[in-house]
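The other protein chains are all here in position, but one chain of the complex has been omitted.
In order of appearance the chains are A and B, and numbering begins at 1 in each one.
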Amino acid sequence: MAPAASWRQRWWHPIRREPSALVGIAIVGLFALMALFAPWLATHDPTVQDFAVALQPPSADHWLGTDSFGQDLYSRLLYGARLALGIGFGSVALGLAGGLVVGLVAGLAGGRIEWALMRLVDAILAFPEIILAIAFIAVLGMGVDKLVYALAVSFVGPFARIVRSDVLQVKSLPFVEAAGLMGVPKLRIVLRHLLPHVTSSLLVQAGIRISTAILLESGLSFFGLGVVPPTPDWGLMIAEGRGFITMAWWISTWPGLALAVLLVGLTLMGDGLRNAFAPRSEGR
Amino acid sequence: MSLLFEMHDVEKSYAVGHGPRTGLFGRRAPRRLKALDGVRLDIAAGDSVALVGESGSGKSTLVRLMLGLEPPSDGRLRYRQAEFGTFDAAGRQRFAREVAFIYQNARGSMNPRLRVRDILIEPLRLYKICPPTEETARVAALLQRVGLSAALADRFPAELSGGQVRRVAVARALAGEPTTLVADESVAGLDVSVQAQLLNLLRDLCRDMGLTLIFITHDLGVASYLCQRVAVMYLGRIVEEGPTAEVMARPLHPYTRALMQAFPSFERPLKASLAGEIPSPIDLPQGCRFASRCPEVRAACRLEDPVLTRRTDADMRTVACLFPLHA
Partner (left out) sequence: MYADNGFPAAAPADAGSPAPVPAAAPLLTVQDLTLERGGNAVLDRVTLSLGAGRTLGLLGESGAGKSTLAMALIGLLQAPEVRMQGSMRFDGEELVGLPEKRFQTLRGRRIGLVFQDASAALDPCFTIGDQVCEPLRRHLRLDRRQAIERAVELLDSVGIPDARTRLAAYPHQLSGGMQQRVMISIALACNPELLIADEPTSALDVTIQAQIMELILTRVRALGSSAIFVLHDLALASQVCDDIAVMYAGQIVETGPAQAVLGHPLHPYTVGLRRCVVELDSVQLEPLAGTVPGAADMPAGCRFATRCPHARPRCAAERPPLMQRAGRSLACWEIDRLLAADSEGVAA
């Protein structure tokens, strides 16, 4: 384990050394600001329809043009960022929480409980994420919140695996046994000695999964299985613009571009973070 | 004098795979590794006992059993007259506080993400030794007690040298105000001068605080410097035990004598006292476990397995040998 020094040394310095991490964080940060300040940055209400100005190219009034319902694309793009990041982070956070609990219980309990939980995880992992999400949507219905839950379920699998293997590894380290010998209560050992050593690799994995989540939710919305119109969602916007590609190419293009750039940013950030925190051999 | 630890015929074996098949459908006998094979030892309050042995002697396993980390496969193991399995929650807490363990891997036994201050505060809070306002002062006092500057409280274990890390481990062991200190090879692998400092520290602490000391080592010199009593172990059994000075002046067991002869000395030329390899604890042979290497072996030794016994009732020393030296 890398020598743990101050917060800054542990987290900031490794990141600073990785250019891809910095670029990725910058891009994602930009989108996060867009999402955060959407209500102030938007020029129009994103769901207001005005057929009089439908299918207009970018102009002074509508910076990025309008779609077939007369909705302002710029505003919808901003609110779409909010949705994309919200669903992306939300589903990953939920999946992380679930995976953490399952992995912890499995790793600590061992025996039959571990076996049973891991078979459950295997079952989840057997399904492609999108199929699993569709199945859940079919049961729960469509909508932003249902989408988050559906995606979260499929993320429990990989996170549970990672947590369990980390727990198994850390569990047998001498200082954990030493704490137990001293009589430290089990819960405290988990919180104080085990969890901190499990979290760093988890967070990197989480970063990587967020781009998967966003792509999935855009895909589902594209197919009409995700959010309900007129919710401003990039996937939905791309689908809505599909029929007008030749006449009004801008309807699908802006959300498509935004999605691409955000995903690239997230990937860079995930890779960069992983490189920054990867165990490196002592050579300095 | 009250007995702290009582061990009577303690055994510990592990299953390690299976032997060869007997015939096509024959069953494969499980192979057992006997880490401890009939250990007898009593430790009273205030004793300082060294467990001395080479690889495979079982000394580390014995200590793990004495700490309650693993149950014995057979035999009786008692702390303050209570069997180990019968402690209630309060009893376990009491035991954890009274018996402090210093790991061989001192650095590994401390959470690398915690500062020294937090490492030392943990037992203070756990056993409610002092109110929170006094914690900093206590930590500083503990560090000074082991010869470290109080400024080290802000460091992480990775920033400390090998000697310093071991002292912090000692400080942590002392934080709970224990009555017994158990240490596993605490001075192995250290530079000679650092080792000397640590040995003096341990000796002074035990003397000043009246602690019971149980020290595992392979080094007879360290054993004689620190401890009043020594128990020599070979392949899972104590083969000789008694006051250190007497055992070293007149060893009764051939293995003890061989250990002393192998110890490098400035005066004596180096001589290999024992031929052959240390046998494996798997599938121990019949008869005395030392018979394969003993220079004094006789026919009876291969048939009968000697048990640790006192030669006379008044004798302070015990030996597990059919034909002890100087008998």
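The rule is short, and it goes like this: a residue touches a chain if its C-beta (ideal position, glycine included) is under 8 Å from a C-beta of that chain, and two chains touch if they have at least 3 such contacts.
What you see is a predicted model, and the numbers here were worked out from it, not measured in a lab.
Partners of the chain left out, restricted to shown chains and counted across the full complex, are B. Listed residues B:Ile119, B:Met248, B:Cys301 or B:Ala320: the one in touch with the omitted chain is B:Met248.
Here one chain is not drawn; of B:Leu259, B:Leu284, B:Cys301 or B:Val319, the residue touching it is B:Leu259.
Looking at B:Asp74, B:Glu177 or B:Asp191, the residue that reaches the missing chain in the full complex is B:Asp191. When the whole complex is considered, the residue among B:Ala15, B:Ala90 or B:Ala275 that touches the unshown chain is B:Ala275. Looking at B:Val99, B:Leu199, B:Ile238 or B:Cys288, the residue that reaches the missing chain in the full complex is B:Leu199. Counting over the whole complex, chain B has residues 54-55, 161, 191-197, 199-200, 218-222, 224-225, 248, 258-266, 268-275, 277-278 touching the chain that is not drawn.
What we mean here is this: only the chains that are shown with their structure count from here on.
Averaging Cα coordinates per chain places chain A and chain B 52 Å apart.
Within the complex formed with chain A, the chain B residues making contact are 67, 69, 92-93, 96-97, 100-101, 103, 105, 108-113, 122-123, 126-127, 156, 158-159, 176. By the touch criterion stated above, chain A contacts chain B in their complex at residues 1, 3-5, 173-175, 177-179, 181-184, 192-193, 196-197.
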